[in-house]
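The block that comes next holds subunit A.
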Amino acid sequence: MPDTREAVLERIRSALGDTARSEPAEDYAAIPREYIRAGRLDPEARLQLFLERLRDYDTHVVETSVASLPQTIAAVLHGHGQKKVIAADGLAQEILPRDFDFIEERAASVDDLNACDGIVTVCMVAIAFTGTIVLTHGPGEGARRLTLLPDRHLCVVRAEQVVETVPEGMERLAQFAAHPMTFISGPSATADIEMTRIRGVHGPRFLDVVLVR
Partner candidate 1 sequence: MHSEPSFLRVSLFITCYNDTLFPATGQAVVRLLERLGHSVDFDPEQTCCGQMHYNTGYQQEAMPVMRRFVEIYRDAEVVCIPSSSCVAMIRDHYPKMAAEQADPGLAHAVEELLPRVYELTELLVHRFGLEDVGAYYPHRVTYHASCHSQRSLHLGDVPLRLLRNVRGIDLVDLPNIDRCCGFGGTFAIKMGDLSAAMLADKMKDVENTGAEVVTAVDTSCLMHIFGGLHRQRAGVRMAHIAEVLAPTEKDTEGVVFA
Partner candidate 2 sequence: MSIRVGESASAPSFQKAALPLLEDAQLRRNIRHATDVIQRKRGLVVAETTDWQELRSAASAIKAHTLRYLDHYLVQFEKACTAAGGQVHWAADADDANRIITGLVQQYGGDEVIKIKTMTSEEIGLNEALERAGIRAHETDLAEVIIQLGGDTSSHIVVPALHKNRSQVREIFRERMNLPDLSDKPEDLTAAARHYLREKFLKVKVGVCGANFLVADTGGVCIVESEGNGRMCLTLPDVLISVAGIEKVIPTFQDLEVFLQLLPRSATGERMNPYNSLWTGVHAGDGPQHFHVVLLDNGRTRVLADPEARQTLHCIRCGACLNTCPVYRQTGGHAYGSSYSGPIGAIVTPQLLDMRYGQSLPYASSLCGACYEVCPVKINIPEVLIHLRGRVVREQKSALDPEALAMKAAAAIFTSRTRFEAAQRLGRIGQWPLVSHGWMRNLPGMLGNWTRVRDLRALPRQTFREWWKRRAKSGSSGPKRKNGDA
C-alpha cells in the first residue's frame, strides 16, 4: 500500500514534468477572483429575498420577534398538529415554549426519530440568494440524523444570521470548516422520473422557518 501511494505520487510528478514550480501558495494567490463576493442589498431587502426564496421551495415561513419566539414556535407546532417533537440538544431553553412537552434529542433513539412528528433546531448561517440554511451541527443544531429522519423540521433563523451571497456564507462558516455541515435549500427532491420534480424523497418533506427579527 505505501508502494501504491508512492507510485501514484511519482506518476503525478513525472506527468507534470520538470517545469519548475513556484510555491503553491504563490500560484494559488494569483488565481483571478472577479466574481461577486459581497452582497449589495440592504438588510431588509436581503431578508425579503431570503423569505421569497424559502416560499419558492414551499417552505412555511413565519416572522416573529425575540420576545414572541416561544409562542410562535408553539403556534406552528400546534398548527400542524405536531405532538411528539424532538428538540435539538443545546437549544437555549428560553426560545422553547414552556408548555410544550419536547423530547430531548439525547433521549431519542433512531426509532423515535422515525416516529416523531418533527424536530426543532437553530442554524448557523442562512444565504438569501439561494434560500439556503446551513447547520454546523453544534449546540442547538442537532446531530446530522436529527434533521434527516423526521418528516418535519422547524428551524429558527435569526435575522442577523442571514447573509446575501454564497461567498459571504462561506466566510461565516470558515471557522467551522472542520465541523460536519449540512446545507439545506428546500426539501429534498428528485426529478428522476420524466424530469417531474417530486418533493421529499428522503429527508424532511416539510420545512418551517421561524425568522426572528
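Everything that follows uses one rule, which is that a contact is a pair of C-beta atoms (placed from the backbone, for glycine too) under 8 Å apart; a residue touches a chain by one contact, two chains touch by 3 or more; residues count from 1.
Criterion applied: all candidates are chains of the complex that A comes from, given by their letters.
Owing to the predicted nature of the structure, the values given are computational and were not obtained by experimental measurement.
Peer 1: Sort out for me which candidate, 1 or 2, comes into contact with subunit A in this complex.
Peer 2: Looking at every copy, the candidate touching subunit A is 2.
Peer 1: Inside the complex, what are the residues of subunit A that reach candidate 2?
Peer 2: Interface residues on subunit A, with respect to candidate 2: 1, 4-5, 7-9, 11-17, 21, 24, 27-28, 31-36, 53, 110, 114, 127, 129-132, 137, 143-145, 148, 166-167, 169-171, 173-174, 177-196, 198, 200-203.
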